[in-house]
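Let me begin by presenting the structure, written as structure tokens, before commenting on it.
Missing here is one protein chain; the remaining ones are kept as they sit in the complex.
Right after this comes chain A.
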Amino acid sequence: MSKLLEVKDLHLKIEDAEILKGMEFSLEKGEVFALIGPNGCGKSTLAYTLMGINNYHPQKGEMIYKGEKINELAINERAKKGITLAWQEPARYQGVTVREFLSLGLKSQGEEVTEEKLKEALNKVAINPAQYLNRFVDKSLSGGERKRIELASLIFMHPELIILDEPDSGVDIVALNNIAEMINYFKDSGSGILLITHSEEMLEYADRAALVCEGEIIRQGNPADISDYFKSFCFPCAKEEDCETEVAS
């Protein structure tokens, strides 16, 4: 497998608070790499930084995508190169239908918008096209519906790198199964997936995993081992000395 993304010594400070402290990892094509950690450890910040969201510009370090440094690229330039982000709380849009929202992904790829393509994408996320295509992507959708529609919209991007920020948060068991299927679908399509989560259950969909603590990766490896470690030492948080002892061992 070839390197899709390399993150080297990434530092990010927002208003004097150092959020990312030398983050370092890599991701291969067709691989699901999970970053797990407690709330507030810097996972979502990393997602925004990789996507190039405003005010998330690293002061130090490199983000290298397919051999190209992308630190200075705008969000849409990164998107056009094949990077996309599914937000933890996807935005709602008044007056924009599911049909229009999905069509944006197709249009941005220069592809023809057809009813069949839209239906196929919604069917993949277990959303009934007849009931949803003309609904608005607004507050009337539940959290799970909105997340599944977000994933459906990604299909048309043909993304090479997908950043999934807490895809399991606020969704029911049906939506969760569906999200898992979509992770496998994208993986099988050759996309690399950065799966950001604070739930150890999600690690079973990952090929590799890393534990993030206070803006740093403190352990990488087999998802089962990372999950065990997370359960044992992060809830409640082990004292720094004990935790470091374990890391060292």
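Side notes on the structure shown:
To be clear about the criterion, a contact is a pair of C-beta atoms (placed from the backbone, for glycine too) under 8 Å apart; a residue touches a chain by one contact, two chains touch by 3 or more; residues count from 1.
Everything below uses one rule, namely that contacts and distances are computed from a predicted model.
Among the names given as "CheW-like domain-containing protein", "Zinc-binding dehydrogenase", "CbiQ family ECF transporter T component" or "SUF system FeS cluster assembly SufBD core domain-containing protein", UniProt records the absent chain under the name "SUF system FeS cluster assembly SufBD core domain-containing protein".
Screening A:V96, A:A126 or A:L176 for touch with the missing chain picks out A:V96. Of the candidate positions A:Q59, A:N76, A:N123 or A:N177, contact with the unshown chain belongs to A:N76. Of the listed positions A:S108, A:Q131 or A:S232, the one in contact with the omitted chain in the full complex is A:S108.
The residue from A:M157, A:L203 or A:I217 that touches the chain not shown here is A:M157. The chain not displayed touches chain A at residues 51, 53-54, 74-76, 78-80, 84-85, 87, 89-96, 100, 104-105, 108-109, 136, 138, 153, 157.
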